[in-house]
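Take a look at this one; I'll ask things after.
Heads up, one of the protein chains got dropped from this complex, but the rest are sitting where they should.
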Amino acid sequence: MCLAVPAQITRIDGLEAEVDFGGVRRSISLHLLPDAQIGDYVLVHTGFAIGIVDEEEALKTLDLLAQMERMGAQDDERD
Amino acid sequence: MRHDERVTLAHGSGGRTTRELIERVFAPYFKNPVLARMNDAAILAAETGGRLAFSIDGHVVSPLFFPGGTIGDVAVNGTVNDLAMMGARPLWLAASFILEEGLLLSDLERIVRSMANAARAAGVLLVAGDTKVVERGKGDGVYISVAGVGLIPPHLDIDAGNIRPGDVILINAPIAAHGMAIMVQREGLAFEGELESDTAPLHGIVQQLLEAAPRTRAMRDATRGGLATALNELALASHVGMVVEEEAVPVNDAARNACALLGLDPWHVANEGVFVAVVPPDEADTALKALRSHPLGRHAQRIGVATAAHPTHVVLRTTLGAERILTPLSGDLLPRIC
Partner (left out) sequence: MSVIERFRDPALARRILTEIRTLADRPMAFMEFCGGHTHAIMQFGIRQLMPTTVRLLSGPGCPVCVTSQAEIDQAIALSQLPGVILTTFGDMVRVPGTQFTLQEAAANGADVRIVYSPMDAMRLAQAHPDKEVVFLGVGFETTAPGVAASILQAQALGVNNYSIFSIHKLTPPAMRAILDMGEVRLHGVIGPGHVSTIIGSHAWRFLPQEYGIPVVISGFEPVDILVAIRELVAMVVHNEAAVINAYGRAVSPRGNERAQELMYRVFEVAEADWRGFGLLPGSGLAIRAAYGDFDAKRRFTLPAIPSREPPGCRCGEVLRGIIEPPQCPLFDRACTPANPRGPCMVSDEGACAAYFLYRSVEQTA
(Lines give C-alpha, C1' and ligand atoms only; values in the text may rest on other atoms or scores of the structure.)
Protein backbone atom coordinates (compact mmCIF):
# COMPACT_ATOMS: atom_id res chain seq x y z
CA MET A 1 0.00 0.00 0.00
CA CYS A 2 2.45 0.06 -1.09
CA LEU A 3 6.13 -0.11 -1.33
CA ALA A 4 7.40 3.48 -1.21
CA VAL A 5 11.06 4.08 -0.56
CA PRO A 6 12.86 7.30 0.40
CA ALA A 7 15.45 8.66 -2.04
CA GLN A 8 17.31 11.89 -2.61
CA ILE A 9 16.86 13.94 -5.79
CA THR A 10 20.20 14.41 -7.54
CA ARG A 11 19.14 15.87 -10.88
CA ILE A 12 16.02 17.44 -12.35
CA ASP A 13 15.08 17.77 -16.01
CA GLY A 14 11.60 19.27 -16.34
CA LEU A 15 9.25 16.77 -14.72
CA GLU A 16 11.79 13.94 -14.70
CA ALA A 17 14.32 13.51 -11.94
CA GLU A 18 17.17 11.25 -11.03
CA VAL A 19 17.11 9.99 -7.46
CA ASP A 20 19.63 8.18 -5.33
CA PHE A 21 18.51 5.31 -3.09
CA GLY A 22 21.69 5.08 -1.05
CA GLY A 23 23.90 4.12 -3.98
CA VAL A 24 21.35 2.86 -6.49
CA ARG A 25 20.08 5.51 -8.87
CA ARG A 26 16.94 5.65 -10.91
CA SER A 27 14.94 8.02 -13.05
CA ILE A 28 11.52 8.90 -11.76
CA SER A 29 8.67 11.27 -12.52
CA LEU A 30 7.87 14.48 -10.66
CA HIS A 31 4.39 14.77 -12.16
CA LEU A 32 2.89 14.36 -8.70
CA LEU A 33 5.45 16.58 -6.94
CA PRO A 34 6.44 19.27 -9.45
CA ASP A 35 7.86 21.65 -6.83
CA ALA A 36 10.47 19.22 -5.54
CA GLN A 37 14.06 20.48 -5.52
CA ILE A 38 17.47 18.91 -5.93
CA GLY A 39 18.61 17.67 -2.55
CA ASP A 40 15.06 16.94 -1.34
CA TYR A 41 14.34 13.51 0.09
CA VAL A 42 11.21 12.09 -1.52
CA LEU A 43 9.13 8.95 -1.19
CA VAL A 44 9.18 7.01 -4.46
CA HIS A 45 6.34 4.68 -5.44
CA THR A 46 6.03 2.98 -8.84
CA GLY A 47 8.36 5.50 -10.45
CA PHE A 48 6.75 8.63 -9.01
CA ALA A 49 7.77 10.93 -6.19
CA ILE A 50 4.60 11.00 -4.08
CA GLY A 51 5.68 13.18 -1.18
CA ILE A 52 8.59 14.89 0.52
CA VAL A 53 10.25 13.17 3.46
CA ASP A 54 10.53 15.96 5.93
CA GLU A 55 13.63 15.47 8.05
CA GLU A 56 12.61 18.24 10.45
CA GLU A 57 9.33 16.47 11.12
CA ALA A 58 11.25 13.25 11.65
CA LEU A 59 13.48 14.92 14.20
CA LYS A 60 10.43 16.45 15.89
CA THR A 61 8.85 13.02 16.24
CA LEU A 62 12.06 11.56 17.65
CA ASP A 63 12.39 14.46 20.11
CA LEU A 64 8.81 13.95 21.23
CA LEU A 65 9.54 10.30 21.84
CA ALA A 66 12.59 11.18 23.87
CA GLN A 67 10.55 13.67 25.95
CA MET A 68 7.86 11.10 26.63
CA GLU A 69 10.47 8.68 27.81
CA ARG A 70 11.99 11.24 30.13
CA MET A 71 8.53 11.94 31.59
CA GLY A 72 7.99 8.25 31.97
CA ALA A 73 11.29 7.94 33.80
CA GLN A 74 10.29 10.75 36.17
CA ASP A 75 7.01 8.97 36.88
CA ASP A 76 9.01 5.90 37.79
CA GLU A 77 11.13 7.93 40.15
CA ARG A 78 8.07 9.35 41.88
CA ASP A 79 6.68 5.90 42.64
CA MET B 1 38.34 -11.53 -35.30
CA ARG B 2 36.00 -8.95 -36.80
CA HIS B 3 34.04 -7.17 -34.12
CA ASP B 4 30.73 -8.28 -35.53
CA GLU B 5 31.51 -11.96 -36.15
CA ARG B 6 28.87 -14.23 -34.68
CA VAL B 7 28.32 -17.85 -33.80
CA THR B 8 26.63 -19.76 -36.60
CA LEU B 9 25.02 -23.19 -36.70
CA ALA B 10 28.04 -24.43 -38.63
CA HIS B 11 30.17 -23.84 -35.54
CA GLY B 12 28.29 -26.65 -33.84
CA SER B 13 28.45 -29.15 -36.63
CA GLY B 14 31.55 -30.95 -35.37
CA GLY B 15 33.49 -30.47 -38.57
CA ARG B 16 36.13 -28.06 -39.65
CA THR B 17 34.16 -24.95 -38.62
CA THR B 18 33.92 -26.31 -35.10
CA ARG B 19 37.65 -27.01 -35.13
CA GLU B 20 38.29 -23.41 -36.19
CA LEU B 21 36.07 -22.04 -33.41
CA ILE B 22 37.95 -24.07 -30.84
CA GLU B 23 41.31 -23.02 -32.17
CA ARG B 24 40.44 -19.33 -32.42
CA VAL B 25 38.39 -18.79 -29.28
CA PHE B 26 38.99 -21.59 -26.78
CA ALA B 27 42.51 -22.89 -27.34
CA PRO B 28 44.35 -19.61 -26.74
CA TYR B 29 42.91 -19.54 -23.21
CA PHE B 30 42.52 -23.18 -22.25
CA LYS B 31 46.03 -24.55 -22.72
CA ASN B 32 47.40 -27.46 -20.71
CA PRO B 33 49.06 -30.83 -21.32
CA VAL B 34 45.82 -32.74 -20.85
CA LEU B 35 43.85 -30.73 -23.40
CA ALA B 36 46.84 -30.69 -25.74
CA ARG B 37 46.44 -34.42 -26.29
CA MET B 38 43.05 -33.70 -27.94
CA ASN B 39 41.50 -36.97 -26.80
CA ASP B 40 37.84 -37.77 -26.48
CA ALA B 41 38.32 -37.93 -22.74
CA ALA B 42 40.89 -36.58 -20.32
CA ILE B 43 43.32 -39.07 -18.80
CA LEU B 44 44.15 -38.03 -15.28
CA ALA B 45 46.61 -39.51 -12.83
CA ALA B 46 44.68 -40.71 -9.81
CA GLU B 47 46.03 -40.18 -6.33
CA THR B 48 45.23 -43.05 -4.03
CA GLY B 49 43.87 -42.60 -0.53
CA GLY B 50 41.16 -40.10 0.39
CA ARG B 51 37.85 -39.72 -1.41
CA LEU B 52 36.84 -37.88 -4.54
CA ALA B 53 34.36 -35.03 -4.56
CA PHE B 54 32.47 -34.73 -7.86
CA SER B 55 30.02 -32.00 -8.73
CA ILE B 56 28.23 -30.34 -11.65
CA ASP B 57 26.55 -26.99 -12.07
CA GLY B 58 24.68 -25.43 -14.95
CA HIS B 59 24.93 -21.70 -15.51
CA VAL B 60 22.24 -19.78 -17.30
CA VAL B 61 22.73 -16.33 -15.79
CA SER B 62 21.45 -13.40 -17.78
CA PRO B 63 22.89 -10.87 -18.47
CA LEU B 64 26.15 -12.55 -19.43
CA PHE B 65 28.22 -9.63 -18.19
CA PHE B 66 27.60 -7.79 -14.96
CA PRO B 67 29.54 -5.69 -12.47
CA GLY B 68 32.09 -7.91 -10.80
CA GLY B 69 32.20 -10.68 -13.39
CA THR B 70 30.84 -12.70 -16.26
CA ILE B 71 28.93 -15.95 -16.65
CA GLY B 72 32.37 -17.52 -17.11
CA ASP B 73 33.58 -16.46 -13.66
CA VAL B 74 30.43 -17.74 -12.03
CA ALA B 75 30.65 -21.01 -13.97
CA VAL B 76 34.18 -21.79 -12.80
CA ASN B 77 33.85 -20.45 -9.27
CA GLY B 78 30.47 -22.09 -8.76
CA THR B 79 31.80 -25.59 -9.35
CA VAL B 80 35.06 -24.92 -7.52
CA ASN B 81 33.00 -23.81 -4.55
CA ASP B 82 30.72 -26.85 -4.57
CA LEU B 83 33.85 -28.97 -4.24
CA ALA B 84 35.36 -26.67 -1.63
CA MET B 85 32.20 -26.97 0.48
CA MET B 86 33.04 -30.64 0.96
CA GLY B 87 36.57 -29.80 2.05
CA ALA B 88 37.93 -31.00 -1.30
CA ARG B 89 40.90 -29.56 -3.12
CA PRO B 90 39.47 -28.79 -6.59
CA LEU B 91 41.57 -30.34 -9.33
CA TRP B 92 39.86 -30.69 -12.69
CA LEU B 93 36.94 -29.12 -14.48
CA ALA B 94 35.04 -30.10 -17.62
CA ALA B 95 32.90 -27.50 -19.36
CA SER B 96 30.03 -27.82 -21.82
CA PHE B 97 29.00 -24.75 -23.83
CA ILE B 98 25.61 -24.44 -25.49
CA LEU B 99 25.96 -21.42 -27.76
CA GLU B 100 23.07 -19.58 -29.32
CA GLU B 101 23.36 -18.84 -33.04
CA GLY B 102 24.11 -15.12 -33.31
CA LEU B 103 26.23 -14.78 -30.17
CA LEU B 104 29.08 -12.37 -30.86
CA LEU B 105 32.39 -14.18 -31.02
CA SER B 106 33.98 -11.30 -29.15
CA ASP B 107 31.52 -11.89 -26.31
CA LEU B 108 32.35 -15.58 -26.32
CA GLU B 109 36.05 -14.80 -26.22
CA ARG B 110 35.49 -12.47 -23.27
CA ILE B 111 33.67 -15.23 -21.42
CA VAL B 112 36.32 -17.84 -22.21
CA ARG B 113 39.08 -15.50 -21.13
CA SER B 114 37.37 -14.84 -17.81
CA MET B 115 36.97 -18.60 -17.29
CA ALA B 116 40.63 -19.21 -17.93
CA ASN B 117 41.55 -16.46 -15.48
CA ALA B 118 39.16 -17.81 -12.88
CA ALA B 119 40.51 -21.32 -13.32
CA ARG B 120 44.07 -20.11 -12.97
CA ALA B 121 43.19 -18.12 -9.84
CA ALA B 122 41.54 -21.20 -8.40
CA GLY B 123 44.45 -23.45 -9.32
CA VAL B 124 42.26 -25.83 -11.34
CA LEU B 125 42.75 -27.25 -14.82
CA LEU B 126 40.03 -27.34 -17.43
CA VAL B 127 40.66 -30.77 -18.93
CA ALA B 128 37.66 -31.46 -21.11
CA GLY B 129 35.17 -29.40 -23.02
CA ASP B 130 32.41 -29.52 -25.58
CA THR B 131 30.59 -26.98 -27.73
CA LYS B 132 27.20 -27.17 -29.35
CA VAL B 133 25.16 -24.53 -31.14
CA VAL B 134 21.39 -24.10 -31.07
CA GLU B 135 19.23 -22.00 -33.37
CA ARG B 136 18.66 -18.34 -32.66
CA GLY B 137 15.90 -17.96 -30.11
CA LYS B 138 16.56 -21.34 -28.48
CA GLY B 139 19.22 -20.16 -26.08
CA ASP B 140 20.11 -17.12 -24.04
CA GLY B 141 23.49 -16.31 -25.58
CA VAL B 142 25.31 -19.13 -23.89
CA TYR B 143 24.64 -21.77 -21.27
CA ILE B 144 27.66 -23.27 -19.54
CA SER B 145 27.68 -26.48 -17.51
CA VAL B 146 30.77 -27.20 -15.50
CA ALA B 147 31.56 -30.48 -13.78
CA GLY B 148 34.42 -30.70 -11.33
CA VAL B 149 36.48 -33.24 -9.45
CA GLY B 150 38.39 -32.66 -6.24
CA LEU B 151 40.22 -34.66 -3.65
CA ILE B 152 39.16 -34.75 -0.01
CA PRO B 153 41.97 -35.17 2.53
CA PRO B 154 41.42 -38.44 4.44
CA HIS B 155 41.06 -36.95 7.92
CA LEU B 156 38.12 -34.67 7.05
CA ASP B 157 34.49 -35.58 7.71
CA ILE B 158 32.37 -32.79 6.34
CA ASP B 159 28.76 -33.54 5.65
CA ALA B 160 25.49 -31.61 5.78
CA GLY B 161 24.20 -34.26 8.18
CA ASN B 162 26.93 -33.81 10.78
CA ILE B 163 25.61 -30.80 12.70
CA ARG B 164 24.84 -31.19 16.40
CA PRO B 165 23.02 -28.93 18.85
CA GLY B 166 25.41 -26.34 20.23
CA ASP B 167 27.47 -26.09 17.04
CA VAL B 168 28.28 -22.54 16.00
CA ILE B 169 27.31 -21.04 12.61
CA LEU B 170 29.76 -18.70 10.90
CA ILE B 171 29.51 -16.70 7.69
CA ASN B 172 32.45 -15.34 5.71
CA ALA B 173 31.10 -12.25 3.95
CA PRO B 174 28.16 -9.87 3.44
CA ILE B 175 25.10 -11.24 1.67
CA ALA B 176 22.99 -10.25 -1.34
CA ALA B 177 25.67 -8.51 -3.40
CA HIS B 178 25.67 -10.89 -6.39
CA GLY B 179 21.93 -11.22 -6.82
CA MET B 180 21.32 -7.50 -6.43
CA ALA B 181 24.12 -6.60 -8.87
CA ILE B 182 22.33 -8.77 -11.43
CA MET B 183 18.83 -7.53 -10.58
CA VAL B 184 19.82 -3.90 -10.64
CA GLN B 185 21.41 -4.36 -14.05
CA ARG B 186 18.39 -6.27 -15.32
CA GLU B 187 16.05 -3.53 -14.14
CA GLY B 188 18.13 -0.98 -16.03
CA LEU B 189 19.02 0.92 -12.89
CA ALA B 190 22.18 2.92 -12.57
CA PHE B 191 24.18 2.59 -9.40
CA GLU B 192 27.41 3.55 -7.78
CA GLY B 193 29.18 2.20 -4.78
CA GLU B 194 30.09 -1.37 -4.04
CA LEU B 195 27.23 -3.14 -5.77
CA GLU B 196 28.98 -5.87 -7.71
CA SER B 197 28.98 -9.61 -7.85
CA ASP B 198 31.00 -11.29 -5.12
CA THR B 199 31.91 -14.28 -7.31
CA ALA B 200 35.12 -15.80 -5.98
CA PRO B 201 36.78 -19.20 -5.48
CA LEU B 202 36.39 -20.18 -1.86
CA HIS B 203 38.66 -23.19 -1.51
CA GLY B 204 41.57 -21.04 -0.32
CA ILE B 205 39.66 -19.57 2.60
CA VAL B 206 38.10 -22.97 3.28
CA GLN B 207 41.54 -24.53 3.50
CA GLN B 208 42.60 -21.88 5.99
CA LEU B 209 39.44 -22.53 8.00
CA LEU B 210 39.95 -26.28 8.05
CA GLU B 211 43.54 -25.94 9.21
CA ALA B 212 42.31 -23.95 12.21
CA ALA B 213 39.12 -25.97 12.73
CA PRO B 214 39.63 -29.52 11.44
CA ARG B 215 36.46 -30.77 13.07
CA THR B 216 34.25 -28.42 11.01
CA ARG B 217 30.95 -30.25 10.67
CA ALA B 218 29.46 -28.84 7.48
CA MET B 219 29.67 -26.00 5.03
CA ARG B 220 27.33 -24.69 2.35
CA ASP B 221 27.63 -21.87 -0.12
CA ALA B 222 24.65 -19.56 -0.15
CA THR B 223 23.93 -19.50 -3.89
CA ARG B 224 20.42 -19.77 -5.32
CA GLY B 225 17.86 -19.13 -2.65
CA GLY B 226 20.29 -17.16 -0.57
CA LEU B 227 21.44 -17.57 3.01
CA ALA B 228 18.00 -18.58 4.26
CA THR B 229 17.84 -21.53 1.89
CA ALA B 230 21.39 -22.70 2.67
CA LEU B 231 20.66 -22.67 6.41
CA ASN B 232 17.37 -24.50 5.98
CA GLU B 233 19.04 -27.19 3.87
CA LEU B 234 21.65 -27.79 6.54
CA ALA B 235 19.06 -27.83 9.32
CA LEU B 236 17.03 -30.37 7.39
CA ALA B 237 19.99 -32.59 6.54
CA SER B 238 21.14 -32.74 10.15
CA HIS B 239 17.66 -32.68 11.66
CA VAL B 240 18.58 -29.86 14.02
CA GLY B 241 17.07 -26.47 14.70
CA MET B 242 18.95 -23.23 14.24
CA VAL B 243 18.72 -19.79 15.80
CA VAL B 244 20.24 -16.92 13.84
CA GLU B 245 20.70 -13.29 14.95
CA GLU B 246 19.44 -10.78 12.41
CA GLU B 247 21.83 -8.11 13.68
CA ALA B 248 24.86 -10.34 13.18
CA VAL B 249 24.46 -11.03 9.47
CA PRO B 250 26.54 -8.61 7.39
CA VAL B 251 24.86 -6.80 4.46
CA ASN B 252 26.48 -3.96 2.56
CA ASP B 253 24.47 -0.74 2.39
CA ALA B 254 24.32 -0.80 -1.41
CA ALA B 255 22.85 -4.33 -1.47
CA ARG B 256 20.47 -3.53 1.38
CA ASN B 257 19.21 -0.39 -0.36
CA ALA B 258 18.81 -2.21 -3.67
CA CYS B 259 16.74 -4.87 -1.88
CA ALA B 260 14.55 -2.22 -0.25
CA LEU B 261 14.08 -0.53 -3.59
CA LEU B 262 12.98 -3.69 -5.38
CA GLY B 263 11.08 -5.12 -2.43
CA LEU B 264 13.33 -8.16 -2.07
CA ASP B 265 14.46 -9.97 1.04
CA PRO B 266 18.30 -10.06 1.28
CA TRP B 267 18.11 -13.43 2.98
CA HIS B 268 16.73 -14.97 -0.23
CA VAL B 269 19.07 -13.29 -2.71
CA ALA B 270 21.75 -15.37 -4.42
CA ASN B 271 25.43 -15.01 -3.53
CA GLU B 272 28.51 -16.32 -5.32
CA GLY B 273 31.22 -15.74 -2.72
CA VAL B 274 29.41 -16.40 0.54
CA PHE B 275 29.36 -19.60 2.56
CA VAL B 276 28.37 -20.71 6.03
CA ALA B 277 30.52 -23.02 8.11
CA VAL B 278 29.20 -24.93 11.10
CA VAL B 279 31.87 -25.72 13.66
CA PRO B 280 31.97 -27.35 17.10
CA PRO B 281 31.74 -24.72 19.86
CA ASP B 282 35.33 -25.26 21.07
CA GLU B 283 36.66 -24.48 17.57
CA ALA B 284 34.43 -21.42 17.00
CA ASP B 285 36.88 -18.71 18.03
CA THR B 286 39.84 -20.06 16.09
CA ALA B 287 37.60 -20.69 13.11
CA LEU B 288 36.33 -17.10 13.07
CA LYS B 289 39.87 -15.77 13.42
CA ALA B 290 41.01 -17.96 10.51
CA LEU B 291 38.18 -16.67 8.30
CA ARG B 292 38.90 -13.05 9.17
CA SER B 293 42.56 -13.41 8.34
CA HIS B 294 41.71 -14.19 4.69
CA PRO B 295 40.79 -11.50 2.13
CA LEU B 296 37.47 -13.24 1.41
CA GLY B 297 36.60 -13.34 5.10
CA ARG B 298 37.41 -9.85 6.40
CA HIS B 299 33.77 -9.37 7.44
CA ALA B 300 33.23 -12.88 8.75
CA GLN B 301 30.76 -13.11 11.62
CA ARG B 302 29.34 -15.57 14.04
CA ILE B 303 25.64 -15.56 13.16
CA GLY B 304 23.97 -18.29 15.16
CA VAL B 305 23.87 -21.72 16.74
CA ALA B 306 22.37 -25.12 16.10
CA THR B 307 19.86 -26.25 18.68
CA ALA B 308 17.90 -29.32 19.67
CA ALA B 309 14.71 -27.24 19.75
CA HIS B 310 12.40 -27.02 16.68
CA PRO B 311 14.47 -29.46 14.56
CA THR B 312 14.66 -28.65 10.82
CA HIS B 313 13.42 -25.11 11.45
CA VAL B 314 15.61 -22.05 11.29
CA VAL B 315 14.52 -19.29 13.63
CA LEU B 316 15.53 -15.68 13.24
CA ARG B 317 15.87 -13.47 16.26
CA THR B 318 14.90 -10.05 14.88
CA THR B 319 16.52 -6.79 15.87
CA LEU B 320 13.55 -6.26 18.19
CA GLY B 321 14.29 -9.50 19.98
CA ALA B 322 11.28 -11.36 18.57
CA GLU B 323 11.71 -14.83 17.14
CA ARG B 324 10.22 -15.91 13.88
CA ILE B 325 10.76 -18.55 11.28
CA LEU B 326 13.26 -18.01 8.46
CA THR B 327 11.79 -19.78 5.48
CA PRO B 328 13.75 -21.06 2.49
CA LEU B 329 12.99 -19.38 -0.81
CA SER B 330 9.85 -20.78 -2.40
CA GLY B 331 8.89 -19.97 -5.95
CA ASP B 332 10.38 -17.09 -7.88
CA LEU B 333 12.10 -14.11 -6.43
CA LEU B 334 9.67 -11.68 -8.10
CA PRO B 335 10.41 -8.07 -7.33
CA ARG B 336 7.62 -6.91 -5.11
CA ILE B 337 6.32 -3.65 -6.38
CA CYS B 338 2.84 -2.98 -5.19
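We call the chains A and B, going by the order they appear; numbering starts again at 1 in every chain.
Assume a residue touches a chain if its C-beta (ideal position, glycine included) is under 8 Å from a C-beta of that chain, and two chains touch if they have at least 3 such contacts.
Just so it is clear, the model here is predicted, and its values are computed rather than measured.
Checked against the full complex, the candidates B:5, B:157 or B:323 give a single residue touching the omitted chain, namely B:323. Contact between chain A and the unshown chain involves residues 1-4, 6, 28-29, 31-34, 43, 45-48, 50-55, 57-62, 65, 69, 72. Residues of chain B in touch with the missing chain: 187, 247, 263, 309-310, 313, 315, 318-325, 327, 330-332, 334-338.
Keep in mind that, in the parts below, only the chains that are shown with their structure count from here on.
The touching residues of chain B, when paired with chain A in their complex, are 184, 189-195, 253-254, 256-258, 260-261, 263, 336-338. Note for the complex: chain A touches chain B at residues 2-3, 5, 21-26, 46.
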